[in-house]
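A single protein chain has been omitted from the complex, and every remaining protein chain is retained in its original position.
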């Protein structure tokens, strides 16, 4: 792998940037792999990377029907945090957070991971109880998390209207200083480049049309473009399309796919240097390095694979933003879009074996997928390598929806379902 | 300053109305009818900004929504600062103040510009991914500097002084774009009687007809335009919306139109008048007549001020009477753009040459050029512009017939304006918003709208039909079709005929080849605002970013505020060529709303400030306000939280309220509790199915507490339901849960058990409910009623009676959430305040004390009563709460929740269970949310046992009390657990029962 | 934003008046107590979640307050029919086989 550095840039500048290597190959698929990963988003690519790096398994294909990182990786609001309520979720997301710290160096790719802190605002007394509960749980789980009062919030975000005369005044917040944002596309590209360098085949424009099973075990996938690819183990990491893949394998998942919308303003001069989220008035916002205000909207209530949602959701979100930041009223929305989020009833993911042997699913991340990317890939790689769930993944079995051991993270998931 | 580029006559400006405006600190003059851009060009302002990455001087390129450079900060005051206004779309008004949004420290010499030249070569696309990584901690520092360069304009620092509103529109036919096709469509549709909306982003309707030069049926086009608009204005079934951009096309023909109502008048809107309006339109049929954007050609240094779109030059001349230069070189791939050279010449300025990229182009247009004495170089191209802050020359070279190579030797044409046309790209944006993929058409040399499930038609240039006659005819016929489809009888309107010179075939050329490779040629800009060059796109594909989405994301092409209207097609063509694909194979990125940016305020509408969300009030609200209550938001309700007396702290007020209630009598406004009237012979059976406990034998006149669970067995609401009659019940729910519970009940009734004869209606707002609680409650009530026998043995705990209280018919429920002797008085809400005030009149001698939700919480916690949503969180079932007494397992019907709470995980013995907790130090009130551990010294992550759900100082018990969840708590009574707090302190607490006061319940039974 | 024909009101209404309530035709097991954990879990949580034709339950919450069913394409969002509780859909299979 060609090493990236400032010096390298200078060197290439002298040759008019004509000699940069490809970031990844365009390999011809082999007929047989140790592991086939369906889905070339951030999680799938991270899985491939850690399979190669941590488990020495490099005979791996990542099969992607579109382009790498083209799903929710390309469409989220890039927030990274680990202040989840329940132990199981908090430990998983904190595992991811620790991997984020140092990931740019690990991948030799600048992911622009910026730990500028995340505020989760409270506007009612019950919000504040929930914040205290979460902050205390986070703290005892070893996660940096602080409860702030109104004054504390105002000091961090002077431009927010924290006055008592708002409809739902800001009563306080939880604050995770290590949280922040990362450049979403770079995450996919960085993992892809590093996985490719270790021999993983990244096969784009290759759509899986069936999961091939023999005697109750998965043995490969059939693809539209490259026929049958055989694999000893198959890992599906296809987010919103999980239900479609599960159907191919003959079972259902406790997952429904919903539109989740987001939007950006036109770029403006830097004015907001942290991430502000409000569950109650329902909007979240940060400012990108380009200057756009990046704003997350709510989940639409209906199932949808259209990568778009309904307009009132956008209206409600901007009403919330203008309520929190009346000074942004004259700023303009440049673009809106939608992703397909695979939501579980308890707002926690599934990292699990399935009714089909050798077939594993990593899905159901809902609104929490991006922030978990390295952690998700890391534990899923271990799960695929060993054929059984990684310790941190165990609570996230799909079978918890049979025995009732749900992990209800709706409060902390950031977007009310 | 003089308007050196203003023509002495012509244009659609009003010379009788000169306007003064400011740009970059300088004062200029323009005329009514000018855009800010045309006024600047009239004044000879060349450099209007600096580019984002390379800090190169930039000028105005276009005349409409596709302008990437002339993006300014507007606003004369702090509160009216408006970032990123496109000068080509901003009408000039008197006193307009504008600033460039880039170019620090100033436009003509800037430090960053110098750095840009030097560092420019260091900054290929994606450079930031490849560096700034070491050391790890340094990114924060790098980022600070990168962020300094970010953004265009700035946000105001003060709240907006203007208002915005919404208007919900329903129409039979919405026509987007009032150019020739749209106008013709509107005529056909309007005459049918259909409801028609015609929206256009410009101040004046007419589209290309405004740019002059056309004749229709031998008359100037302006005459037909005027007659058409006059006719349309006469119909009351037609709504004309100028200055209104259709920005988003959403599902089921829902479209949003952003109308700028006052931006052309001044800095801020007049009083009571919205600055901008969002029309939320539901259209039966939509006719897209959005036209097309001219494509510039990509060549070296094509970003120099003076490099413009050919059609924009014509627009400035014809519409605004501004010639943006003296010596023009026109480069074109098509006949149509010749018009610009003719306009230029007609304006009295010199056309140096028309450089036509086609070999041997010959036809009517070339004939006309020759007749006018204009030099035409066919088979040639401008490969590079020369100049520093303005074009000074065009380097012209021969071009191979396929457009792939620059041939032969160069000549330099001296000029100050270089207009180009690479043909026209249909404005397919709206048709793509709903997920329809556009289709590349080699004939059109552009994308046209693809298949859609929307009820949508496309007329004119957006469909790839660029001729004026085609546009008029297709508009007329599709306008009629849309009206017909919407259920009207419509005929295509007769349209006039334009005299058009026949056009010969255009050439598909996007990037003009230079003698040098693109990587070494002078920068050939594709996307000006994001500084993306042809070389950058080629580099991206070389590095393996082969999907057009990857190219876009890696280079940032199309991410500007113009969303790539000018450059995207060129960029795709360059990527396709680099990948050795057709444009069709490469495809396009997805167009998303908005077509042009929309003000946040306009999207929010009036739902802000006082109207952000309803505030719900009870009938006694005014009294609470008058008596100094602090309020708590519960759902949308404003509930009294506590009533501090002057000088009291919150805790002092709570202590006083608590003591007064337990010692004498207190009063709570409980009107916000949800109330559902249930009638029907199966009401009792229905209750038995939705509550966990038994209802079969509850006698008339009695009340009962019930728990409601979801199918998973987890508690989601609770409340008291009273039997009003054998077939009549009144259910109460939590304040926040009211609407959800009613919908839940309806869901089961309508979808699962429609055979049950029961009707449910909300009566939450109908009844005002006031709870008097305390040992003197009976005495107080007895003074206000003479027809209810309050005898303790006649009107028992959990009974209800009907009678008169303070002269008002009332239902009185002897139920208690405080554990005191307590009556809930319900009267029709119009009389609530009267009864409330009467209670105080009579209650003074008992020191009747109003208490709010906080005291209610304390008093109920003393009794161990739960609050659904506070002591439960959706993961707690009745057994976890120690409320097995409220679960009747042997009901014949398997009630909702029964099966759920029997699942494997739900019957574990070590679940988190609700217990009471007493701190060993009675003075310490544990924070709600504190987490318990068995060993406070264990390493993190600690094994947590559960959290405090409710915690208070109890003035009655003179100590703190708490409830919380503890793993296996029901079997651990007497154990000590530890709460490590945020401040480092560890609080010890003993697990106990949840009832802290009057465990036998004697106080409520007196 | 959807434009939904309410089969009770007999006219199209804006989506803002409705709430989506998940998959349609999910009958509560007749004898829940006889269900295994797996069966009960399947009833509660497991869904086909199709891309393409989908039958879903909606309620005209701000309107006539009635629940009803919609057959809708989850890819194009096109509503193919709406029908009352207790009625059967005309469409039971996707006419336009959309796959992943």
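A, B and C are the chain letters, set down in written order, and residue numbers restart from 1 in every chain.
Basically, contacts are C-beta pairs under 8 Å (C-beta built on N, C-alpha and C of every residue); 3 or more make two chains touch, one makes a residue touch a chain.
We adopt the following convention: contacts and distances are computed from a predicted model.
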- Item | Per UniProt record, name of the chain withheld from view ["Sarcosine oxidase subunit gamma", "NADH-quinone oxidoreductase subunit N", "Na+/H+ antiporter subunit G" or "ABC transporter permease"] | "Sarcosine oxidase subunit gamma"
- Note on the structure: Contact partners of the omitted chain among those displayed are B, C
- Task: Using the touch definition up top, pick the residue from B:86, B:607, B:778 or B:911 that touches the left-out chain.
- Result: B:607
- Item | Listed residues B:165, B:531 or B:546, member touching the removed chain | B:165
- Query: Which listed residue (B:7, B:288 or B:829) would be found touching the missing chain in the intact complex?
  - Reply: B:829
- Note on the structure: Given B:187, B:257 or B:788, the correct residue touching the omitted chain is B:788
- In the full complex, which bits of subunit B touch the chain not displayed? Write them out. 165-170, 195, 272-274, 280, 282, 606-607, 610-611, 613-619, 622, 637, 677, 679-681, 700-701, 724-728, 757, 759, 761-768, 787-789, 799-804, 806-809, 811, 827-834
- Task: Please give every residue of subunit C in contact with the chain that is not shown.
- Result: 8-11, 13-14, 16-17, 62-66
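Everything that follows uses one rule, which is that only the chains that are shown with their structure count from here on.
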- Query: Considering B-C alongside A-B, which chain pair is linked by more C-beta pairs in contact?
  - Reply: A-B
- Between subunit B and subunit C, what's the gap in Å when you average each chain's C-alpha atoms? 27
- Message: Between subunit A and subunit B, what distance separates the C-alpha centroids? Give it in angstrom.
- Response: 22
- Query: What positions in subunit B touch 2 or more of the other chains?
  - Reply: 250-251, 254, 434-435, 712, 900, 903-904
- Counting only residues that touch at least 2 other chains, which ones in subunit A make the list? 306, 308, 310-311, 402-404
- Query: Tell me, which parts of subunit C touch subunit A in their complex?
  - Reply: 1-2, 15-16, 19-20, 22, 37-38, 40-42, 44-51, 54, 56, 72, 74-77, 99-100
- Residue numbers on subunit B that touch subunit A, as the complex places them: 80-84, 121-122, 124, 127-134, 136, 139-140, 143, 146-148, 150-160, 162, 164, 248, 250-251, 254, 256, 280, 433-435, 517, 519-520, 535, 539, 542-547, 549-550, 553-554, 556, 559, 561, 563, 590, 592-594, 597-601, 603-605, 607-610, 612-613, 615, 632-634, 712-713, 869-870, 873-875, 900, 903-906, 927-931, 933, 940-942, 944, 947, 949, 980-982
- Residues of subunit C defined as touching subunit B within the complex: 1-3, 14, 19, 21, 27-28, 31-33, 35, 37, 40-41, 43-44, 57, 59, 61, 65-67, 73, 75-79, 85-86
